[in-house]
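The structure appears below as structure tokens.
For this depiction, one protein chain was excluded, whereas all remaining protein chains were kept in their positions.
To keep things simple, chains are lettered A and B as they appear, and every chain counts its residues starting from 1.
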Amino acid sequence: MSALSENILDKLSIDNIKTQVLKNAYGNDDTVIAGMDPRFLLAWYCFFGIVPWFLDNVALLLLLFVFVAVTTKLAKVAPLVLLLFCVGVFSQTGYLLLVALFFGGDASTVLPLLVMSLKVAVVSLASITVFSGLDPDKLASGLLWYGCPDQLSFSISFAYRILPILMEEFQNILLSYRMRGVAPEHKTFFGKIRYLGYQIKIIIQAFYPLMLNTAKRSRTTVEALELKGYRYAVQDKRVKRMKLQMLKAGKADYLFAGISVVWVLVSVCVSRIYF
Amino acid sequence: MNEKKKAAVTQSQKMMVFVLSMSLYGLATLFTELIPKFQVGVVEFSVEYFLFIPLTLSMLFDPISAALGAATGELVFSEIMLGQFGGLGELEKFLTVTIGVYLAGRMVKNPKNIKMVGLASITGVAVQQLMGCAVDILKVQLAVTDFESVAGLPESVFVTEGFACANDILFSGILFCMLPTMYLVPRLYGKIEPLLGMKPRNEFSVIGEAGVLSPKVVILSILGFGCAIGAELLAETGMSLIDWEADWAETPAAMAAGFALAALVALIAFGIIRRNAQLRMAEE
Partner (left out) sequence: MIRIEDLTFTYPGAARPTLNHVSLEVEDGDFLAVIGNNGCGKSTLCKTLNGLIPHFISGDMTGRVLIDGEDTAAMDVGSLAKKVGYVYQDFENQIVRPTVLDDASFACMNYAMADYEERGGRALDACGLSQKKHDYIWQLSGGQKHLLALAGMLALSPKLLILDEPIAQLDPGHAREIYEVLKNLNENHGITVIVIEHHTEFIASYCKHTVLMKNGEILWKLPAKEALRRVDELEESNIFPPQITVAAKRLKEAGVLSPETKLPTTVAEGEQVFGKLLLRGDYRAAVRPSVRGTKKNVEFSGITVKYRAVKGDSYPIFNDFSLDIHKGEKIALIGSNGAGKTTLMKLMMGLIRPEAGDVRLDGRETADIAPEELSNRISLVYQNPEEMFIKDTIRGDIEFAMKMRKVKDYRQRTDELLGMFHLEKLADRDGRLLSGGQMRRASLAVGIALNPSILLLDEPTANLDIATRKEIIKTLNALKDVTETVMIATHDMQLVCDWAERIIVLSAGRVIADGDRDAIFSDSHVLNQVGIRPPEIFYMGSRLLSQARCYTIEEFTDLFERKGAS
């Protein structure tokens, strides 16, 4: 409890989060995964993101889990993302497990929930590999190739552009509060709760200045988009074709696809034979 | 000429609201993803989301742009950037957030009317949460094999989901959506619009003559909700109906068949999407 109420601003400091998110976005653009053709990876994701839901074999799921764990390692994902992954898996099935036991469940409850945790884990790691591991721009073009609306792929690139600016501004506004405000005393238990509440309140209030400042920016941005012909591009199919021309599959892509297929087949056989 | 001019203007304003809502809500979801949750018994205190941001924007500007911007922002910033993308299931959140925010934005005719702002924001949250809750219950029901036969599971799912929903509406909804929205809307009204080169919203602009809940809005919302359920179920369970009967599914052959079928379906779905995209391009 006290660990939770340790303050958000210091431990999970904005600065820290900023570095982690930026690291995740830009810091791993030289990995094996980042260099791959996004079309292959998205297809790969469709398999590893959907198929595990249909499986009930613990051994097979475990083997798939090992595989996606390796790909996640290859993608050099930021620690923060991995932490979120762990918390996510726990909170999705861990708490269900507790509540089920509370309502008189027994060992028979545990197995389905373990299977479910594995399913969640495989699917999440597959998504981390693809979405965190891929360079945002490549991801955007990959999605475009599969027919996603242009607005989405633009939003992804734009988000990566605007994020450092927004974070910086948000951080400075929060620092203004910290410099000029007075935080409640937080040595006692209730003090800590109050302190947590105070910080959440500040984060909310900080959005008032942030909204106005961002509004100022977005006017220029939208005018510049118009000048740079963004609106024309959305209507022009030639532009889309040009954007997609840069997608090229190489040896590494076929190799990756081959390894994936072999691993899955071997896993299926192994799980059939030994379990 | 004149008509075209007007259309271009509203287009640019929509784009601005979209960009604004996307960046701000996206940033906020990055943080809510990280703020710790804590539980007292079964009651979970969490900062579920900072929905007040798109709610505020939807009440001040064009509701649909703000709503779509927020949903896109969440998708891009917290799901894709942090790698928390849950596949098709994210479509559910995308649609419910869009519907909730859009409805709330339409309800407010005069942003100076605080009571209405409060009512609209809590309604938006409730709509979003109830839809999410319904989908969640269906989801667990179908995802866990032998849902009914697992001791204690059905009750626990109904209780936890119901509780989570009520808890989210009453705790997060009031604290993090309604109150901040009521604080922000009157403060921003008349100030933020000129920064985007617009006139402040009044009773006649934005909503138009159709009234708050025109049949079109209601039908579209219900359709959207239907899509959300469909997407979520498809994502979570897919063809798991096949191994609905446990004995049958245990046999290796069936297992392999189900497995292959699933892969095949995925590939076909893929091919179709791809083909469509190509056709559309070829038409040009």
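Basically, contacts are C-beta pairs under 8 Å (C-beta built on N, C-alpha and C of every residue); 3 or more make two chains touch, one makes a residue touch a chain.
Quick caveat, the model's predicted, so the values are computed rather than measured.
One of A:N57, A:S127, A:Q199 or A:T221 touches the chain omitted from the figure, and that residue is A:T221.
Only one of A:G147, A:G191 or A:P209 touches the absent chain when the whole complex is considered: A:P209.
The chain not shown here is touched by just one of A:A59, A:L82, A:C148 or A:A183, and that residue is A:A183. Where chain A meets the omitted chain, the residues involved are 15, 19, 22-23, 26-27, 136-137, 157-158, 160-161, 164-165, 169, 172-173, 175-183, 205-206, 208-209, 212-213, 216-218, 220-221, 223-233, 236, 238-239, 242-243. Residues of chain B in touch with the missing chain: 5-6, 8-9, 12, 187, 191, 194-195, 197, 199.
One rule holds in what follows: only the chains that are shown with their structure count from here on.
Remark: chain A and chain B have CA centroids separated by 17 Å (rounded to whole angstrom). By the touch criterion stated above, chain A contacts chain B in their complex at residues 1, 4, 8, 12, 17, 21, 24-25, 43, 45-47, 49-51, 53-57, 77, 80-81, 84-85, 88, 91, 95-96, 99-106, 108-109, 112, 116, 123-124, 127-133, 136, 139, 145-147, 151-152, 155-156, 158-160, 162-163, 166-167, 170, 200, 203-204, 207-208, 210-212, 214-216, 218-219, 221-223, 225-226, 231, 237-238, 240-241, 268, 272. The part of chain B that touches chain A in the complex is made up of residues 11-12, 15-16, 19-20, 22-24, 26-28, 30-31, 33-39, 42, 47, 50, 52-53, 56-57, 72-73, 75-77, 79-87, 140, 143-146, 150-153, 155-157, 159-160, 176, 180, 183-184, 187-188, 191-192, 195-197, 235-240, 242-243, 249, 252, 255-256, 258-259, 262-263, 266, 269-270, 273-274, 276-277, 280-281, 284.
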